[in-house]
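Working notes, beginning with the structure itself.
Note that one protein chain of the assembly has been removed; the remaining protein chains are unaltered in position.
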Amino acid sequence: MSGQWGKKIKYSIFGESHGRGIGITIDGLPAGTKLDMDFINNEMQRRAPGKNEFSTTRREGDKVEILSGYFNGYTTGTPLCAVIFNENQNSVDYDKLKDLARPGHADFTGKVKYSGFNDYRGGGHFSGRITAPLVFAGAVARQILFHKGIQIGSHVLSIENVFDNYFDAVNLKNQFLIDILNKDFPVIDDVKGKEMKSIILKAKEESDSVGGIIEAAILNVPCGLGEPFFDSIESNLAQLLFSVPAVKGVEFGSGFDITKLRGSKANDLPYMNKGSVATKTNNNGGINGGISNGMPIVFRVAMKPTPSIAKIQSTIDMDTFENSEVSITGRHDPCIVLRALPVIEACAAMSILDFI
Amino acid sequence: MSGQWGKKIKYSIFGESHGRGIGITIDGLPAGTKLDMDFINNEMQRRAPGKNEFSTTRREGDKVEILSGYFNGYTTGTPLCAVIFNENQNSVDYDKLKDLARPGHADFTGKVKYSGFNDYRGGGHFSGRITAPLVFAGAVARQILFHKGIQIGSHVLSIENVFDNYFDAVNLKNQFLIDILNKDFPVIDDVKGKEMKSIILKAKEESDSVGGIIEAAILNVPCGLGEPFFDSIESNLAQLLFSVPAVKGVEFGSGFDITKLRGSKANDLPYMNKGSVATKTNNNGGINGGISNGMPIVFRVAMKPTPSIAKIQSTIDMDTFENSEVSITGRHDPCIVLRALPVIEACAAMSILDFI
Amino acid sequence: MSGQWGKKIKYSIFGESHGRGIGITIDGLPAGTKLDMDFINNEMQRRAPGKNEFSTTRREGDKVEILSGYFNGYTTGTPLCAVIFNENQNSVDYDKLKDLARPGHADFTGKVKYSGFNDYRGGGHFSGRITAPLVFAGAVARQILFHKGIQIGSHVLSIENVFDNYFDAVNLKNQFLIDILNKDFPVIDDVKGKEMKSIILKAKEESDSVGGIIEAAILNVPCGLGEPFFDSIESNLAQLLFSVPAVKGVEFGSGFDITKLRGSKANDLPYMNKGSVATKTNNNGGINGGISNGMPIVFRVAMKPTPSIAKIQSTIDMDTFENSEVSITGRHDPCIVLRALPVIEACAAMSILDFI
Partner (left out) sequence: MSGQWGKKIKYSIFGESHGRGIGITIDGLPAGTKLDMDFINNEMQRRAPGKNEFSTTRREGDKVEILSGYFNGYTTGTPLCAVIFNENQNSVDYDKLKDLARPGHADFTGKVKYSGFNDYRGGGHFSGRITAPLVFAGAVARQILFHKGIQIGSHVLSIENVFDNYFDAVNLKNQFLIDILNKDFPVIDDVKGKEMKSIILKAKEESDSVGGIIEAAILNVPCGLGEPFFDSIESNLAQLLFSVPAVKGVEFGSGFDITKLRGSKANDLPYMNKGSVATKTNNNGGINGGISNGMPIVFRVAMKPTPSIAKIQSTIDMDTFENSEVSITGRHDPCIVLRALPVIEACAAMSILDFI
């Protein structure tokens, strides 16, 4: 099985890209949470395709319909099921590709795992489209966190070799995150953003795709959340992040670069800062021993380039088991990083809420 | 709660560094598995302290005693509980430090989380010592995997800025892993290994510590293991890896570097290789859509420098909430990376076994 | 949280009686299971209201719509979500009752638990209507079990004080179960069935209701299923059965009556029966130490009389916290036992499938 996550709140996801609908059931939400549907729809739109030249021209409303657990504008406390009915699927595109394993996709592994019974159209259950219900769940979680003062934000840290500035992991403030969030192309340094855009458009022109790194932060998490071992904040959040298609790496604080520091530099020294405990640096990304220490929680996620490209690629025919070729001509994103920002933030929200 | 992991097989961990004992209960092992206790003890010794100049001089037998689930040399199929009774603790060392938050440790976060009731001696439940039961569990899991032809190995990829060669993720073979495993200092390129040793000893001399990256591989995993979403191989394994103290980053395949490739380069092209499906490159680390594709599963883990250093560091007194200083004079590892190799391999074994 | 059950297969239920829809997500079904939709719809109809004079005149189609996990007539192996959209709700009936705690219902406990945010209409998430998705899930499970030769059946053992014959727990056969299942009023002794009908109709006339006992059996379960302790067959199945509204007692084999036997009578003596192991009696209901022993698994479930009755009852007003009175004048079942038969069988199917 695959589709359930969470301890205090349990999420159960379902759906295929070209099936009847996709959705999520959220069990364990506190009763009496007022849902701001405008906020939720806005989050859905941040992820939805077809908004600009950097994403697919495929347009999907991604309109969420709540079937249960919501009454008179408030959560009831019983399982909340939300569905997005599918529309605008060109399934016929996929029937042609049915037997060709699209490189970088789960076509072959999915066919083996499910003995050929999986819904192959558009990647089926492996489609990035199934992150839409995650964004819904994250939008619900974020509203609960917001009432506790917890803010989540992210930016495009890199596209290919072009890097934005890093977050200031010590002094990051809510407003800074909000300002970035409201940008069309969410980076700290807009000059770098412009370069990134060129790179994406160039790849698109060349029937290719690019990847990038997302840097995210969670602010105002109180000290003491998380668990040692199997439910450390890192363990919990990484499990969610690695369930997002295209994620191949996750790091916290200084991440892989912390391995290049001596202990005397890597250790974040605690000190009294206006009556509360802070640390002078934040190489540990706000987490010690799996437990939040009150500093910003900062992490980065590596997202591979979209595997669907129009360029001709060699592959195998899964029916005849012969070598073959494929060109994926549908409407695809030249870069998935932008649309992934709200998904990564949703994971952060779901994870932190699981500890509160 | 913190200490339970697994779906098909459930692991329940317990213990504090200086308490009566540490251990693990493994529930769901197949009945009739013969346990090779020599292999298990050897794995325990790989992790045990006091073996050479690169680790602490603290010696612990780490002798495992099995209390249940094991009868006449075979697993019974009922919960197997294994305990390592503690010995040789200089708890008095820690009483002096009781109120000083050791930088980079969970002293402060643990105290807040557990309202001061946590066993502070030697890090208590947050101690790296609690990975010993993981190594035991991994050693059991590896024996079951071994009968299915699955091999796990790892090497020190880097210490500070010195890098070993990377694994050849396409052509990696069992014997190559075994050969490395048998080295005193497990690297591919022994010249680099020598450099790494110097760096560790230099840090030790200077009362400091260093970190590094571990690269690991799992060979001969059949295609089709893993689940989409919350139980992808990446999700499942990352959850375990991030529960190991000092791990701050995890990446699969080309990991963060895949973000610098175009889709046309990042996609691993499938082809027929002597009757079976292989890929020409392995940027995805043997995993597509969270599911194994039959190629080597390759991943890397960033381990921060040991936070316990003798150098004087500024910190806070957790009793008076005043700024203070601390020097950690006990017997500590200048570098934890070597002793972590069997722990990381244990995580890999537990994770793969969960899918079989 | 409330709505998730299962280990190998995970069920996630949702919905309120008068909300947009009710349903269930089933995660972990084997890929490639052909679903017989006629069988499923027939099971749904066995539970559906409005079929005869013994149940409510409220008619609900209970038409199941599958949103995911089902493709070209077969399960895909990914989460299968099935929804029954609600229709024909006279919610206005309930607005009048909004503040009056209907005796025997969860109105008061639900209001307290959910701080008044629960959907009170028709019992909301506490409604017996939410067992419809269970019947769907059970119908899917039964098809998988059927291919393994496992048969499940039940009969009305008693209504008020009138008792049908008990199953012959030693010699029960598939065909016997099937024959009963096909009866309009599923009892062994139709004379007793006639008496039961009179009792129900009399209660109905008198604006009252009656309860009864359901006896169920599971045949051809292989020896060796189940687990000691927390997942014994009894533990597993009882958890499901007690989640069905109105169930107040569960017993296996001779159940409460086994307490009146001496050990020498209660022990079922094993013997060789045509080459396999059988027992001469079946007081243990086919289960020893929580594990199936190959004999028929027999259990009984006590169902309380429908709490909704037209008779005037004293109660409290949950708004003013004053004593009050209530008469429940909607269309209600004078006896829920008949419609509960497929629900109890569904629980049996889900439970056994969890062990296979």
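By letter and in written order, the chains are A, B and C; residue numbering begins at 1 in each of them.
To be clear about the criterion, contacts are C-beta pairs under 8 Å (C-beta built on N, C-alpha and C of every residue); 3 or more make two chains touch, one makes a residue touch a chain.
Everything numeric here is computed off the predicted structure, so don't read it as measured data.
A.B. asks: Looking at C:N52, C:T109 or C:T329, which makes contact with the chain not pictured?
C.D. replies: C:T109
A.B. asks: Based on the whole complex, identify which of C:V250, C:I297 or C:L341 touches the chain you can't see.
C.D. replies: Residue touching the chain left out of view: C:V250.
A.B. asks: Given that one chain is not shown, which residue among B:G124, B:P186 or B:G226 touches it?
C.D. replies: Hidden-chain contact among the options goes to B:G124.
A.B. asks: List the residues of chain C that touch the chain left out of this view.
C.D. replies: With respect to the unshown chain, the touching residues of chain C are 1-5, 13, 101, 103-106, 108-110, 112-113, 123, 125-126, 130, 158-161, 203, 208-213, 223-232, 234-236, 238-243, 245, 247-256, 258-264, 266-272, 277, 279, 283-285, 287-293, 300, 302-309, 311, 313-316, 321-323.
A.B. asks: By the contact criterion defined above, which parts of chain B meet the unshown chain? Give residue numbers in ascending order.
C.D. replies: 1-4, 8-10, 12-16, 19-23, 25, 27-28, 31-32, 65-69, 71, 74-81, 83, 113-119, 124-125
We take it that only the chains that are shown with their structure count from here on.
A.B. asks: Which angle of rotation, from 0 to 180°, maps the CA atoms of chain A onto the equivalent atoms of chain C, to the nearest 5?
C.D. replies: C-alpha superposition angle, chain A on chain C: 180 degrees.
A.B. asks: Where the centre of all protein Cα atoms falls, which chain's Cα centre is nearest to that point?
C.D. replies: A
A.B. asks: Between chain A and chain B, what distance separates the C-alpha centroids? Give it in angstrom.
C.D. replies: Their C-alpha centroids are separated by 26 Å.
A.B. asks: Cα centroid separation between chain A and chain C, in whole Å?
C.D. replies: 40
A.B. asks: Name the residues of chain A that each touch 2 or more other chains.
C.D. replies: In chain A, residues 1-4, 13, 113, 125 touch at least two other chains, as defined above.
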